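The complex appears here minus one protein chain, its other protein chains still in place.
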Amino acid sequence: MKDKLVDLDAAVDLVRSGDTLTFSGVSMVRKPMAFIAKLIQSGKKDFTIIDREPGMDFDILVAAGCVKCARAAMVGFELFGLAPNVRKAVQEGEIQFIEETCGAVVNGLRAGAMGLPFLPVKGIIGTDLVELHEKLGNWKIINDPFGGGEIVAVKAIVPDVAVIHVQKADRYGNASLEGSRFEDVYKAKAAKKLIITAEEMVPSDYFKENPERNTIPYCYTTAVVHVPEGAYPTACPNYYPPDYEEVLRYLKMCREGKVKEYIDEFIRRW
Amino acid sequence: MKDKLVDLDAAVDLVRSGDTLTFSGVSMVRKPMAFIAKLIQSGKKDFTIIDREPGMDFDILVAAGCVKCARAAMVGFELFGLAPNVRKAVQEGEIQFIEETCGAVVNGLRAGAMGLPFLPVKGIIGTDLVELHEKLGNWKIINDPFGGGEIVAVKAIVPDVAVIHVQKADRYGNASLEGSRFEDVYKAKAAKKLIITAEEMVPSDYFKENPERNTIPYCYTTAVVHVPEGAYPTACPNYYPPDYEEVLRYLKMCREGKVKEYIDEFIRRW
Amino acid sequence: MHPADVMIKVMASQIKDGEVFLHGLASPMPALAMFLAKLTHAPNMVYLAVAEGIDPDPEKFKLYPSSADPRHAAGCIGIGELAEAFDLAAKGKVDGMFLGGAQIDKHANINLTCIGSYNKPKVKLPGGAAAAYLSPIVKKLILWTTNHSKRTFVEKLDFKTGIGYEKGKDKKVVVISNMAVFEAEERGLRLISVHPGFSIDDVLSEMSFEPVVDGYTTTQPPSDEEMKIIQKLDPENVRYLEFKK
Partner (left out) sequence: MHPADVMIKVMASQIKDGEVFLHGLASPMPALAMFLAKLTHAPNMVYLAVAEGIDPDPEKFKLYPSSADPRHAAGCIGIGELAEAFDLAAKGKVDGMFLGGAQIDKHANINLTCIGSYNKPKVKLPGGAAAAYLSPIVKKLILWTTNHSKRTFVEKLDFKTGIGYEKGKDKKVVVISNMAVFEAEERGLRLISVHPGFSIDDVLSEMSFEPVVDGYTTTQPPSDEEMKIIQKLDPENVRYLEFKK
């Protein structure tokens, strides 16, 4: 195993403008916010970002002007309302938005993780999403070769980079997800490059003592970064809950036209 | 959660003659041997058995005359040689044998677990297995709808019953696999009925304290049976290794034409 | 009584003992309804949720603004990846799912995608989440809206994100608004009950299409005992936030 421990800047160097990116977590949980701050600071842009149900990660990247295309089944702040910057950018035609549905994102990522060109997915047929995705070449209605009728085939999702915030990792890139995993293991295995940001660094013995803990083994990992509170203000299960007040402060500043100030502050934090 | 703890006989009652069955483990590891003993004793038969790389479980079921069709990528005793009873039954045309390949069995079980009608699988094309399986209707060469060329589609494998021997379970059917898992989680989720046999019973708090331990949650489980040494003479990781001497004794008795005696003894053990 | 509590009670009453129910993000009322059912008439229901705890412990539960808040999984018996819940749904083993609806038509089809055209929307909504995937494959689809109005109950959707009534399928579609309860039938949306405090005129005057009305009742609100349960699970009244948007 090779030492893959780097700092956030070196990890950001692995990303190129125009890349397709995916991030860990959903909504206000385990989003790699520190990495995103540094990514914004780097000035790279034109990203395609893809996820099942992102939140502040997508919104702030869009606010910072880094995004060309966003693809997700839902983007928002749940009870706190719509994602203000995604909403604005889509309504003003500044970014392309591709409406997804959870099962299709999940199976697209699984196809990527499994090295398959596509995966079938049930449901969906009869909704307006089919036409949209067939046009984009993401989905195609095919016939089940075993006579089960029509079914949607989802093209494999293979992000250029996945950034996954985990609770624990060693310096070789073995990583442990605790509690909710969402699609993060699939994302990690589907991506061409995998950046792990970790709340806490542990010795490799942590995994050797109990190899079941190793949810993302080192052979998938390109780089690992130690970032305590790296998901803040979203939650890192077993470490901290979402900071709802901070999320509300972000939304308030967005409403007040002060999103650039928030972003500056957000970058300075790291 | 409902109490699903039953004895081996009650678990065997869930199986019907003619069912398609799959078992946990590979080769000489974590095969549900106690259940298989009781299944043989029950007199039920005409089973189709399917697995990636089984060993003594398949061989003794075939020896006992319970099997109509066996489907596997490999059946044998590794360095100890061929599976004598499977070999004999196939060569004498007593059972149908379907030669599989690991990747296809795995993806067929995954399709079953995921509720999908089929899954694509790479490789295989160019071997003599394709014609065999296309005739049987298990596989079909299709075109990747996204232009990647020909690929094999594997029909979902949905066994009537999966019997999975685990290290720990509670009486509600939550189960913990320790160490090598093989395809056992997929088997558990693909099957119409799931029988858990467990080395050790634990209180549900064992899972509540550390929910990551729960590799097969209760909502999949039909029945759970407490069977210490239930995989013997195959291994149960963290409990006991394979008993190679006992496996060799089985093979010796088979060679000497005493397999019926071994089976009687094997049944009496439970 | 706050309409949220009436809606929670109606949601809970859709859940039968032993059934498998799932809720997603932005779903405080469904989360509370699932607990209410589990703590009353459906102790063996299987609780799956976006926070990925299977059967979280109601004793340890407190409602927070994000449905994915990791504290919502406290005391669970296992981790149930949402992907796994989707697989269960594909196998026909998810009995019920709760979905919001920004627009709902008379067949209980829903729009969660956009107001106006997809390519140049007037309002880009948060998105359908699992709606397109799950709405055709679950057995019970429980739709809710906190905004019973002509803008919600529309003649024609701007985008069809999810599918409601489907003829010949073993699928029940219930629509729960802050004023009334409907069930989707071939004829259209049939009024089942009107919540206490609202009249039939309140209900009908705020819909862009006419529902089927051939006998309806007053919605059964939660009992005092049930209100205690809800209040204990949500002492800070997070469930009411959805009504302030």
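We just call them A, B and C in the order they show up, numbering each chain from 1.
Methods note: a residue touches a chain if its C-beta (ideal position, glycine included) is under 8 Å from a C-beta of that chain, and two chains touch if they have at least 3 such contacts.
For clarity, every value in this text was computed on a predicted model and none was experimentally measured.
Student: Considering the full assembly, with which of the depicted chains is the omitted chain in contact?
Tutor: Spelled out, the missing chain touches these shown chains: A, B.
Student: For the chain that's not shown, point to the residue among B:73, B:169 or B:227 touching it.
Tutor: Per the contact definition at the top, the residue touching the missing chain is B:73.
Student: Per the definition of touch given earlier, which of A:116, A:194, A:225 or A:247 contacts the omitted chain?
Tutor: A:116
Student: From the list B:104, B:175 or B:259, pick the residue that touches the absent chain.
Tutor: Candidates B:104, B:175 or B:259; residue touching the omitted chain: B:104.
Student: Please identify, in ascending order, the residues of subunit B that touch the omitted chain?
Tutor: Contact residues on subunit B toward the absent chain are 26-29, 52-53, 72-76, 78-83, 86-87, 90-91, 93, 97, 99-104, 106, 110, 121-129, 132, 179-183, 186, 235, 237-238, 241-242, 244.
Student: Determine and list the subunit A residues touching the chain excluded from the picture.
Tutor: Against the missing chain, subunit A presents residues 1-2, 113-116, 174, 189, 204, 207-208, 211-212, 214, 217-219.
Operating definition for what follows: only the chains that are shown with their structure count from here on.
Student: With centres defined as the mean C-alpha position, give me the subunit B-subunit C separation in Å.
Tutor: Each chain reduced to its C-alpha mean, subunit B and subunit C end up 40 Å apart.
Student: Need the CA-centroid distance for the pair subunit A / subunit C, whole Å please.
Tutor: Using C-alpha averages as centres, the distance is 27 Å.
Student: Using mean C-alpha positions as chain centres, tell me how far subunit A is from subunit B in Å, no decimals.
Tutor: 37
Student: Could you list which residues of subunit C touch at least two other chains?
Tutor: As it turns out, subunit C has residues touching two or more other chains at 53, 73, 79, 89-90.
Student: What are the residues of subunit B that contact at least two other chains?
Tutor: 114-116, 211-212 - these are the residues of subunit B that touch more than one other chain.
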